[in-house]
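Shown here: the complex without one of its protein chains, the others still in place.
Right after this comes chain A.
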Amino acid sequence: MSSTAGKLVTSRSELNIEDYLPSGSSIQEPRGKLRLLDLIDISPTLTEAAGAIIDDSFTRCFKSNPPEPWNWNIYLFPLWCFGVVVRYCILFPLRCLTLAFGWFIFLSTFIPVHSLLKGQDKLRKNIERVLVEMICSFFVGSWTGVVKYHGPRPSIRPKQVYVANHTSMIDFIVLEQMTAFAVIMQKHPGWVGLLQSTILESVGCIWFNRSEAKDREIVARKLRDHVQGADNNPLLIFPEGTCVNNNYTVMFKKGAFELGCTVCPIAIKYNKIFVDAFWNSRKQSFTMHLLQLMTSWAVVCEVWYLEPQTIRPGETAIEFAERVRDMISLRAGLKKVPWDGYLKYSRPSSKHSERKQESFAESLLARLEEK
């Protein structure tokens, strides 16, 4: 893989998909005079095309398995009905109340602190940090979240960044209840956006817009500035760039790995028996997703804080990202797939196909010269 690293276009943070395709799919470099066989033998390209037809591991990452019906018989069905009644009529109102209560406490302390303690930045930041952690705990409580944390808790130090696999926006809440991270997120519309611009602003979050290409450089600069600051909350990045269904990990974007600091991986795994926490943002709005969580029995998950890693000499950012992805996938029992998460939003460019055409044409013309 390292021999193709030279082909990377480094002026834009674009990932080279060719690096991730299964090896052996490149057209072999032929030697000697051109024969009819060489022209007719399209087997390498054909095999790659057939491979893509047969294995589209990409769509598998975003498939959420429909819940299997287990209750369609005479005595399980009434039990299930009873469960529904408990969940919707008892648990759900209780949870709403708890959440409302939590918000009340939060807002009645946050707003005064935010406006009155304008002068004393350090004290204000500390209090806001604690408050954000508290409201996140309330959120987690509102889904009866049972979270088990393993490993040393994050500490506030400069030149470090945290990366985690991404299943839903609740990943952020689950992690935030333990430590007030500053996170980099896609700006959302609606009430989520409102929360983002007011409360999350206080812990130092960074926003980006997926559809804006120039945004990348601005964001990269903001990231670099943030990790330099000693007082800033530890930065949390989800390098997959999109929500994946917690069975697979897609390619990590290298942005988080080029900041020149230690990368601390975090692995998150949800227990599907209780609820499927995957947020399919194309199928559900975040509100519906939250409501679904609040009417389930529980959200059970495990969080592992893994050993911090630094880039090894001679390692590229992509290799580093892959190494960390290996660690996270192994720990959380996820399968790795070689696809870019952003393909969920846009078609793959024809550049890959064009590159293949270019190399074929070049080798053909070169061999034509050899008489």
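Just so we're on the same page, a contact is a pair of C-beta atoms (placed from the backbone, for glycine too) under 8 Å apart; a residue touches a chain by one contact, two chains touch by 3 or more; residues count from 1.
Keep this in mind: contacts and distances are computed from a predicted model.
S.K.: Just to verify: the chain that's not displayed, which of "EF-hand domain-containing protein", "Mediator of RNA polymerase II transcription subunit 22a-like", "Origin recognition complex subunit 3" or "Histidine-containing phosphotransfer protein" does UniProt list as its protein name?
M.R.: "EF-hand domain-containing protein"
S.K.: Out of A:T45, A:N232 or A:S329, which is the one that touches the chain we can't see?
M.R.: The missing chain is touched by A:T45.
S.K.: Using the definition of touch stated at the top, determine which of A:Q120, A:Q228 or A:Q357 touches the missing chain.
M.R.: A:Q357
S.K.: Kindly note down the residues of chain A that lie in touch with the hidden chain.
M.R.: 17, 34-57, 59-60, 65-66, 68, 347-348, 350, 352-354, 356-358, 360-362, 364-365, 368
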